[in-house]
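In this view, the complex is presented without one of its protein chains, the others remaining in place.
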């Protein structure tokens, strides 16, 4: 209710601040009997962790997940899966530049206004560190949905935009480069560009594309809880996201109905897929694909002016180890949120008919 | 749960099929003591109804709302507001071309797959006629939120895109033309273009921009239920929507952090507003603005090939009275959904602090 | 949220005041494909309606249900079922004795305190007339759960308590007498007693026992949402209910573990059933049985003192046509609420395992 749960039947609730004692969550509603590969969960978490490459933040956060419950003799039991990621090395930080002043385009100011005060250490609850819990839950959702293939990748950094349609890409290339762009030539350009931006002490935005294959027909609900509405909500709940489009998206606006419509093959598949695998909010068995727009990270390592709690102007300097571009590390988060949406609807779809 | 409710504290549940006996809904959680202007509700409904102008569907649906409960002596009582819109003139329709075959890019096929059969009359539950109930509820939410100003308008039709920033527009012009575009010159071009498209028996997409002003600081929840995530979900739940972006949106991707960040004035307002009035998922008091992309309506009045229930190829012809472009009539729907989101968060914000 | 919905997956939302335009509700989540007998729904409603016999209120309320949506060609479609019961003959009532003063042990006073004012006509939303909507929904739930047998009956009126164990009763006798007590001899005594109470202008309490047979194993959730916890909540939400017990209930308190435990037969059934068909919150396939305690109706047709809005003492006289004992008419309500709980859990049970 207060916004820290996601999903109805396969429901994740998360807790934890950036620099508190631990982050973690509870998954309620995970069906019994899933053989759980805990190493795979840790691997997914490692895809998100800081310090993986030269183009992401150089912070050291080992991010080791401990599973507390809901698993017995290697299988899920149907009872809630509680887990935690303990924070380490949180001791000697210096937050004086954040404590009393408001970083532009961060949540500092609105937290103080909403709650009366805030945990200012490293962004507190509004830190993207919270998404580590989502990646854990998403990894479990993926294991439940083992038939469905979810692949996200970076398709744009700044103005560098990959134009190849996803059908021509080899998803095996995604993890072959630090940008997580499956077009290795473009990946090279993006990597260099991010390094240049980093050298300036600046940051840049990007786009992640996600493709979901082998989806059963019938996931999603007709009216408010359309499958793409929930996917959109899921993506927009990720830090720094400014936009979501699926299928033909914003480009579909300029098309005529006669060219936009997807004609049927006799087996119920469609010849084109401008619908993006969803019709009337319900999966039709074709590939689901969507784009997620991320703004540039707000923390720049440059001097800037802002205000303090008393509303006085202050001059300050961004510092710390931050991501120059958030999209490479956000790829597993996009996949995790997609998996959570699908797991929820896969369970709900069992209740449609007598 | 099954997807026909929206909101947690100010919650709308809708029912009704396109050609059933009645559509309607229940609003639960509307606070007591709101003086309710029922004429204003009917006016909002009239903005959505068919037959308003030459560029929308020429169907005759009077759409008169009856309020059954929750209002006493002109004020809301705090108890649920039940309402219905009775369907009229539903008798002599001919659905033979829809009954057994699947219209491309409609929900016909997935409904049959999901539920085993479907109410094929006029799209059944997947018809945009369902949104009439949302407009009723949104009109009540607007009256609850009387301080907040919500203005939606058409900013693009096909490739005709209004470039004027919203700050320079006169929202009073929105209702002055059938397109609902506040730039009257552009509105003229859009109207002519829609008429031309209609003559071809074809349809075209469009974009609606929504601007929300005078929003209190502190609406929205930090993690999954970010204000823009819920707005996005709300918009994506409207029929034919393919994309949502707020603030800098997809264009923000190509910006650097140093140019994207919104510097503070000493009163807590910001000099620019690329954040779109929301930081960390919480309203910051600046204007909220977002774009919603609508695909072209799938029903074209042309001959086309498709398949029937048995998976056989059939040739058919689109017929009936349909919208050549959905955005003019969707303007009040976008506003209604925005109002429902804000009403929900306005109530929730009362619970943040001791 | 505001308390007018019940159930998660098979969810009923109701609306309507005692003397408003209409009462009704929406059922969301009812699976597609249930052949729906509308006459059976009306029959259930008739079991609840006023004026059935000499021992219930003599008000005339025809209570005809109109189903607006969610049913097509005689079967549920999986979309929400909206329905209404229009109020008739509400015109010429005299509420002057209720409008400004507070009836003892009614909700008048707390409504004014909570909402600032109230719809004083016939109790408004707090009237038991709201339960008509529950009976409609329960009748639909019963049709979904056609294998499960739910029988409620009156087992106590005042101090007249039926001692026969339910296994020795013939449920076919329940509808044979106006009290709805299957022990026809006891029913006779109860009927006479209620008539005597009525003559005094007074009222009396009672107990309804409910027996649910042929329940599949596995309904109910282990921790907060135990099957009996939800049944208890359901029953306690009915007007005038003061207590709930299941299985051995309050009498079980005085037993030792060695005598209370239900030993197993080799087929998994139990030799005794003090558990009441539920172990650890989950149905075990044995009969579920429980008792529901109803207080005497607060409206007595006698002179009494009370206070008005200004906190002044006033003397008044109860009038109108009211039930001297609520249990005979509450039997179908208890069954309806039990059916709603079971329908919800029957759907949820589909999600337990991979």
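Going by the order they are written in, the chains are A, B and C; count residues from 1 in each one.
As a working rule, a residue touches a chain if its C-beta (ideal position, glycine included) is under 8 Å from a C-beta of that chain, and two chains touch if they have at least 3 such contacts.
In this text the structure is predicted, and so the values were computed from the model without any measurement.
Shown as candidates are C:18, C:151 or C:283; the residue that touches the absent chain is C:283. Checked against the full complex, the candidates C:60, C:99 or C:242 give a single residue touching the omitted chain, namely C:242. As for the chain not pictured, it touches subunit B at residues 8-9, 29, 31-34, 78-79, 144, 222, 347, 350-354. The chain not shown here touches subunit C at positions 1-6, 8, 14, 102, 104-107, 109-111, 113-116, 125-126, 130, 156, 158-159, 197, 200, 202-207, 217-218, 221-226, 228-230, 232-234, 236-237, 239, 242-250, 252-258, 260-268, 270, 274-276, 279-284, 291, 293-300, 302, 304-307, 311-313, 348-349, 351-353.
Take subunit A: the residues that touch the chain left off the picture are 1-5, 8-9, 11, 13-17, 20-26, 28-29, 32-33, 66-70, 72, 75, 77-82, 84, 114-119, 124-125.
The criterion applied here is as follows: only the chains that are shown with their structure count from here on.
Taking each chain's centre as the average of its CA atoms, subunit A and subunit C sit 46 Å apart.
Distance between subunit B and subunit C, defined via averaged C-alpha coordinates, is recorded as 39 Å. Rounded to whole angstrom units, the spacing between the C-alpha centres of subunit A and subunit B is 26. Residue positions of subunit C with contacts to 2 or more other chains are 8-9, 29, 32-33, 78-79.
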